[in-house]
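The complex is shown incomplete by one protein chain, all other protein chains being positioned as in the whole.
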Amino acid sequence: MSGNTIGKLFSVTSFGESHGPAIGCIVDGCPPGLELAAGDLQHDLDRRKPGTSRHTTQRREADEVEILSGVFEGKTTGTPIGLIIRNTDQRSKDYSGIMDRFRPGHADYTYNQKYGFRDYRGGGRSSARETAMRVAAGGIAKKYLRERYGIRIRGYLAQLGPIKAEKLDWDQVEKNPFFCPDADKVAELESYMDALRKEGNSIGARINVAASGMPAGLGEPIFDRLDAELAHALMSIHAVKGVELGAGFHCVEQKGTEHRDEMTPDGFLTNQAGGVLGGISSGQDLLASIALKPTSSLRLPGKTVNRDGDPVEVVTEGRHDPCVGIRATPIAEAMVAIVVMDHVLRHRGQNMDVDSGLTDLGSNC
Amino acid sequence: MSGNTIGKLFSVTSFGESHGPAIGCIVDGCPPGLELAAGDLQHDLDRRKPGTSRHTTQRREADEVEILSGVFEGKTTGTPIGLIIRNTDQRSKDYSGIMDRFRPGHADYTYNQKYGFRDYRGGGRSSARETAMRVAAGGIAKKYLRERYGIRIRGYLAQLGPIKAEKLDWDQVEKNPFFCPDADKVAELESYMDALRKEGNSIGARINVAASGMPAGLGEPIFDRLDAELAHALMSIHAVKGVELGAGFHCVEQKGTEHRDEMTPDGFLTNQAGGVLGGISSGQDLLASIALKPTSSLRLPGKTVNRDGDPVEVVTEGRHDPCVGIRATPIAEAMVAIVVMDHVLRHRGQNMDVDSGLTDLGSNC
Amino acid sequence: MSGNTIGKLFSVTSFGESHGPAIGCIVDGCPPGLELAAGDLQHDLDRRKPGTSRHTTQRREADEVEILSGVFEGKTTGTPIGLIIRNTDQRSKDYSGIMDRFRPGHADYTYNQKYGFRDYRGGGRSSARETAMRVAAGGIAKKYLRERYGIRIRGYLAQLGPIKAEKLDWDQVEKNPFFCPDADKVAELESYMDALRKEGNSIGARINVAASGMPAGLGEPIFDRLDAELAHALMSIHAVKGVELGAGFHCVEQKGTEHRDEMTPDGFLTNQAGGVLGGISSGQDLLASIALKPTSSLRLPGKTVNRDGDPVEVVTEGRHDPCVGIRATPIAEAMVAIVVMDHVLRHRGQNMDVDSGLTDLGSNC
Partner (left out) sequence: MSGNTIGKLFSVTSFGESHGPAIGCIVDGCPPGLELAAGDLQHDLDRRKPGTSRHTTQRREADEVEILSGVFEGKTTGTPIGLIIRNTDQRSKDYSGIMDRFRPGHADYTYNQKYGFRDYRGGGRSSARETAMRVAAGGIAKKYLRERYGIRIRGYLAQLGPIKAEKLDWDQVEKNPFFCPDADKVAELESYMDALRKEGNSIGARINVAASGMPAGLGEPIFDRLDAELAHALMSIHAVKGVELGAGFHCVEQKGTEHRDEMTPDGFLTNQAGGVLGGISSGQDLLASIALKPTSSLRLPGKTVNRDGDPVEVVTEGRHDPCVGIRATPIAEAMVAIVVMDHVLRHRGQNMDVDSGLTDLGSNC
C-alpha cells in the first residue's frame, strides 16, 4: 500500500484534504453483526471537532459523518464501511500568503520537495483535518472492542507546556475543553492558553491513553509487536515527536528489580511494562504516552525561503490551534483502538484453538 | 504478513530461536548490482555479538553469516538474499529452572498465554539473539545507502542508568565497549557495570541514532510516514519502551517559536524536527532516540507464578546482558537503515519524475 | 488488508453495495503531476454503465464520478484520490422474493454462510455494480500509462456463447454495443441476445485484453509475477472462471518448438507467451483472455433452499444482464491497467539504475 492504509485484518484507508470537497475513509475488516449507525461515531467526532472552545481553531465544521456502505438494517455486514465528511467552512483565500513560501516547522517544504508542488490551502493533505476520519474509524473499533470484549480505551491531557495534571480522575476528563483529568489545573490551563493566544505563539502537550480490559496474547512478534504497531500508529498522528509505553524513557535510569513487574496469583504487582511484554499484551492495562509539538502556523514572523529559494519572512494568518495537543485526545484513542482491533482479529486467526492452561492474570492490575 | 516481515519494497523476514539450530532471514528487494559479500556484513555483526567484553553476556557465538542466495559473481542480482547464522554455543540445561515458571518482566508469560506453550530455552523466539539477523539485513541497506546516496547511519550510547554522555565525538564511539561518544565517561561506565554485575542487577539505557546525507522527500503520508515507520522499527527492538524524533518529549514544553526550525537559503537554522516534517524527510539529519529497559533475567529472586498458577520465586541462572542497551547500538542503526532503504525505493517508484524546482536545503544543517 | 484492496504502490481500495447510498474507492499511489479531471474517467464509465442498449440491464445509472481529493489545480498531487458515485436507480422491492432464499449459482448462499446474513438488495456487495469503481480507478492508470509510457490497454469480446469473433478490427470494437471487433458478427449477436432475453436465460462470454507499448522488465518474481497478479486481478472480476496468458490452455498440446517465441535483432517472431516470460514482461504485447460465466439471476425457475434449509424454487425478477460479458470489456481493461501501473512503480523503485546493455526487443512484435 502507498501510505494511506493502516492495519492488516482491520484496515483503514483514508483520503482527503483540508480544503477539498470532502474527507473520507474505508474501514475494511469489521466483523459482521455489530450494531452501527452514524450517531455512534458522532460523539468522538464532536470531541475532536474544531471550534468547540476559544482554545482551538475557530474553523466551524459540523463534522457529520455519513456511512455509505457496509451497514444493513442497522448492523455491519462484514463488507467495507465507506465513511465521508463534507468540508464546509473553507476560507482558501487565507492561504494566499503562504502559497509560495514555506512555514518553518511545517510540511510545506517537504511536500514541495517530494511531490514537486502542493495544495497549499489549509495545508492540503498534511492538515490535521484528516484525523477526523481516524476518529470515525476508531469509533467503530472502540465500539466493537467494548461490546465484544469489554475493552475500554480512554485518553487524557497529561501535560500542556509547563502545566502537568497531578491527579487522574477519569470523571473530570470530559468536563473541561482540555481533556484534563485534574480539575485543579483547569483554571491554570485557561489562563495559560489565553495568554498564549494573545502572544500569537503555540505550545506542546503530552497525551496519555489507557486501554483497560485487555486480553493477554495480542501482538505478533517480531516486527508486528503490539507496542511497535502502537508506536507506528501514534507517531503517525500529526505533530507527534515521541511515543512511550509504560515506564517509557524513565526506564533508562531504572534497575531490573525496579522495572520488572512481579506476578502473583492475584495479578501483577506493578505495571512498568505498560501492558506489553515481548510485543504481546499481558492483560494489564495498556499505557501509552505521546508528545505533540507546538503548531508551526504562527502569527509571529519567522525566517524561511520561498519557492524560488529567496529568503523571506512568513506570518500565518488563517485559523489554527495554538495547541494541537488539546484536540489530540480522541485521535490518540482512535489510533490505539484501530491497532488493538487489528490485533484481536489477527490473534484469533492464528491462535483460536490455543489453551494456555493458565487464567489471565492481567485483569487484576 | 504474520509479524516477522518488515518493509514493503525492501523487506526483511526473519526466523529463528535462541537455542534452535540456526537463525536467518530473507532480504527481499535489494536492487541489483550492489557489490556484496558476507564479509561486508561481519563488521556490524561483530559489533553486536555477545562475549566481546566482560560487560555483556558470556555466551560465545562467532555469528558468522552465510549468504545463501541473491548474489552472483560478487553482486546482488535483485533476487532475495537468504542469510543464515548457525547457533553454536547453546546451554539449554541452564533453563530448566524457568521452564515452568515465568520471569517477571519477561515475555515468558505472554508467549505462554498467546501460544499455549513456549520454547523456554534461552527465551526461544523472544530472545534478542534474533536481532543478529536484523544487523545483517541492515548491513545490506547501510551499504547501498552509503554507496548510492552517501547516506550514513550511526548510533551511540547516550545514557546508561545515571551516566549521560556529555560530548558527541564520533571518533570515540568505536573505541570502547559501550559505543559511548564521550571518552571521559568510559571509566565511570566500567565501574558502574562492574558493580551492577556483582549485585546481580541490570540497568536501562538510551541509544541515539543519526542518519546524515539524507535526501528530502522520503516517507509516505499519512500512515507510512518516515517517522511513524521509524517508530515502528525501533519499538520492535527487544526492550525498547520509548522512541523520540528530534526534540522528542522536550517538545511538550516548547513554544512554537522555539520548536520550528527556521530556514534560510543556506539551510535550516536548527533541527528540532529531527529531520522529518509532515512524515517526510527534510534533508536534515535524521535524529532518533530510544529507551531500553533493564534486562528482566536477573540473579536476584523475584515473585512470580508457575504454569499451574502457584506463587513461586524465580532466579535466572544462564548468561545474560546486565544492560541490553550496550549491544543495541548496531541493532538500532540497522532498523533505521532498513526503514530508510525501504522509503528510498518507495519514493523512487512514485516520484521519479518530480522536479521540485528548489534545491535541497537539508544538507546545510 | 482485508480483501478490498489491490496493488502495492498503486493501490485501489473500494467500498459500496448495489443499493446503498453510494459506491466509491480510494486510489493511492498515483504519481503527482498527472492532469486529471472527472471527465477523463467518464468515457470508460459510460462504456460500462448499464442501460446503454437493450442487451444489458435496464437499470438507469448516470454513473457520474466525483473526485473528492488528490487533485489540485487540475493535477494529481501524489496524495490519495477519493472517488465516489451516488447510486440513484434502486428498486429494492424487486428483491423481496429472494431475501430469504438463495439463487443457485449466486453469492447469496456463500455470503450468508460467511457473514451470517446479507444485504439482499441487488446482491449487495456481491453485485457487479462495484466494478464501476474499478473502471474509474483503472481510468487513472490507463491515462498515466498512455501519457508517460505510451502503453495502450484495449479489450474486446472474443466470443459470446457459440458466436466467435473471427476478425480483430480494433476500429470496430467501439461501434457496436458488444465490443465485438468483427463487424460481420454483430447482427448475429443481436438476434442471439434477443432470443435469449425472450427465453429468460443467460450466456457466457470470452473477453480478450491486449496491452501494447509495454516496456520489458515489469513483474516481480516469484509470487508477484506480472502474469500471476494479472490472473489475480482478472479472476477477481465477477463471473470470471478462467484466465489465460498468450497461448493459454492451447499450450497443453504444444511442443516446445511451437511454443517458444524465437528472437531476432528485429524482435520476437511470435507471441505465444502473451508478453510475459518468467513472470516479467518481455516488451511484447501483453495478451490476456478471460471466461465469464452466464448470469445466475434468471427468470427461469431453479431449485434451491431457503434460509430455513427447506427446498424451494427461485425466480429472479429485478433487472439483470443476460450476458455479463458484454459490459466486462472496460472492467477487464481497468484491471490490467491497475496491475501494469502498480508494476511500473514497483519496478522503478527497485531497478531505476539498471542498464541492461540491450535494446528492448519487444516492441517489434
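Just so it is clear, A, B and C label the chains in written order, and each chain counts residues from 1 on its own.
Keep in mind that, in the parts below, a residue touches a chain if its C-beta (ideal position, glycine included) is under 8 Å from a C-beta of that chain, and two chains touch if they have at least 3 such contacts.
Keep in mind it's a predicted model, so treat the numbers as computed, not measured.
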Checklist entry - Thinking of the whole complex, not just what is shown, which of B:G78, B:P181, B:G274 or B:P294 touches the missing chain? => result B:G78
Item to check | Absent-chain interface as seen on subunit A, which is shown | outcome: 8-9, 29, 31-33, 78-79, 148, 221, 345-354
Checklist entry - What is the set of subunit B residues that contact the non-displayed chain in the whole complex? => result 1-5, 7-11, 13-17, 20-26, 28-29, 32-33, 66, 68-70, 72, 75, 77-82, 84, 114-119, 124-125
Checklist entry - In the whole complex, what residues of subunit C lie against the chain that is missing from view? => result 1-6, 8, 14, 102-107, 109-117, 125-126, 130, 159-162, 196, 201-206, 216-225, 227-236, 238, 240-265, 269, 272-274, 276-283, 291-296, 298, 300, 302-305, 307-311, 346-347, 350-351, 354-361
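Convention: only the chains that are shown with their structure count from here on.
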Next on the checklist: From the mean C-alpha coordinate of subunit B to that of subunit C, what's the distance rounded to whole Å?
Outcome noted: 44
Checklist entry - From the C-alpha centre of subunit A to that of subunit B, how far is it in Å? => result 26
Checklist outcome for this item: Taking each chain's mean CA coordinate, subunit A and subunit C are separated, in whole Å, by 38
Checklist outcome for this item: subunit A touches at least 2 other chains through residues 1-5, 8, 14, 114-117, 125
